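Every protein chain except one is present and positioned as in the full complex.
As written, the chains take the letters A, B and C, and residue 1 is the first residue of each chain.
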Amino acid sequence: MERVELHIPSNPIFERVVRASAAEVGTAFGFSAERVEDLKLAISEAVNNAIEHGNHRESGRLVAVVFEIDGEKLEVRISDEGEGTDKLDFSRRVVDEESLETGYLRGFGMYLISELVDDYEVSSSHQGTVLTLRLYRGGQP
Amino acid sequence: MERVELHIPSNPIFERVVRASAAEVGTAFGFSAERVEDLKLAISEAVNNAIEHGNHRESGRLVAVVFEIDGEKLEVRISDEGEGTDKLDFSRRVVDEESLETGYLRGFGMYLISELVDDYEVSSSHQGTVLTLRLYRGGQP
Amino acid sequence: MSDIIRREEFGEVAVLHITSTSVDAISAGAISEACQDMRPITVLDFNEVSFINSSGISALLKFVVAARKSGFQLYAMNVSPHHQKIFKMVEMSRFMPTIDERDLAAYR
Partner (left out) sequence: MSDIIRREEFGEVAVLHITSTSVDAISAGAISEACQDMRPITVLDFNEVSFINSSGISALLKFVVAARKSGFQLYAMNVSPHHQKIFKMVEMSRFMPTIDERDLAAYR
């Protein structure tokens, strides 16, 4: 098993650092260019949520990202130091007339994650939220 | 002060992860494209040395890279878990007829680092080697 | 105006070339500003864009909202296959169909 670990302050500029790392880890893992893009996007969403909703952009609170390559599996854990949450909703969310009328233009992150990875898991406590993403070299095992 | 931390196994493929992170950190710091290239190359050399000469490519031993942005200063510390060394030589090393004859085609890393960063510092013990690189936003302060 | 958008106009058309490679939380604000100055036919050019996340999608939706308010037409140009896939996932393509560089030529 090979493990790469990253810690960033809760400033969205550093999401780009995680994303760049994700691209290299995905390429090293043997992913196609398209799958690397999926990985980057899923991780980008998770890290931005950790920064914004978990750590409320307090730069003293860190976001940790752990990449673990284990045979055919790439597991990525994104953790924040927030208060935790019980309203993580991965259900389908698309652009529609209603949201355009009301001007609610957000809420796509979790849905995108659920579409882009092979499987995912959430655990949230008063110590923060951990989102675990799993992708398999040949797709869903 | 903002701090980004990375840990990789001692496998040269993961030097690319550090390098990609370095590019984003340098850009976030406000470096020009050319200075970002200098930063990437200096860090690449330090990380490859930590992997190869420090940790002898034992993937159980980690290389840690800490980026610290502090006002006008970007400090990068690259540490390995090797036995330490007392022969770190940053002196000028160029291609010459002699090395081409003898086939000794290496040894440029430390010299390049010394040329590319504003200042550097080494500390080495039986716990390993730490190379500290410093770059300033406007060049040498 | 921010230099994250390179603007080109002819007749009824504004082509907004996004020059940031990332349409993300960092660039979103500067990009969506341009939705305050659209033309009856507005085209977002993604040629130089290699990454879009949901913060970017929110910024793009501001153009959709503004176009609907003014009865303007909004198109996307040079969208990579990956981003076409993402736009389809969130049904963005319904509100910002893609247009071909060639079809645009008719308006020049």
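The criterion applied here is as follows: contacts are C-beta pairs under 8 Å (C-beta built on N, C-alpha and C of every residue); 3 or more make two chains touch, one makes a residue touch a chain.
What you see is a predicted model; the values in this text were computed from it and never measured.
Asker: Which chains here would be touched by the one that got left out?
Answerer: Checking the complete complex, the chain left out touches B.
Asker: Can you list, in ascending order, the subunit B residues touching the missing chain?
Answerer: 12-13, 15-16, 19, 34, 37-38, 40-41, 44-45, 48, 93-96, 100, 103, 105-106, 108-109, 111-112, 115
Quick note on the criterion: only the chains that are shown with their structure count from here on.
Asker: By mean C-alpha position, what chain is farthest away from subunit C?
Answerer: The most remote chain is B.
Asker: Rounded to the nearest whole Å, what is the centre-to-centre distance of subunit A and subunit B, using the mean of the C-alpha atoms as each centre?
Answerer: Here the centre of subunit B sits 29 Å away from the centre of subunit A.
Asker: Among all residues of subunit B, which ones touch two or more of the remaining chains?
Answerer: Within subunit B, no residue touches at least two other chains.
Asker: Among all residues of subunit C, which ones touch two or more of the remaining chains?
Answerer: Correct list: empty.
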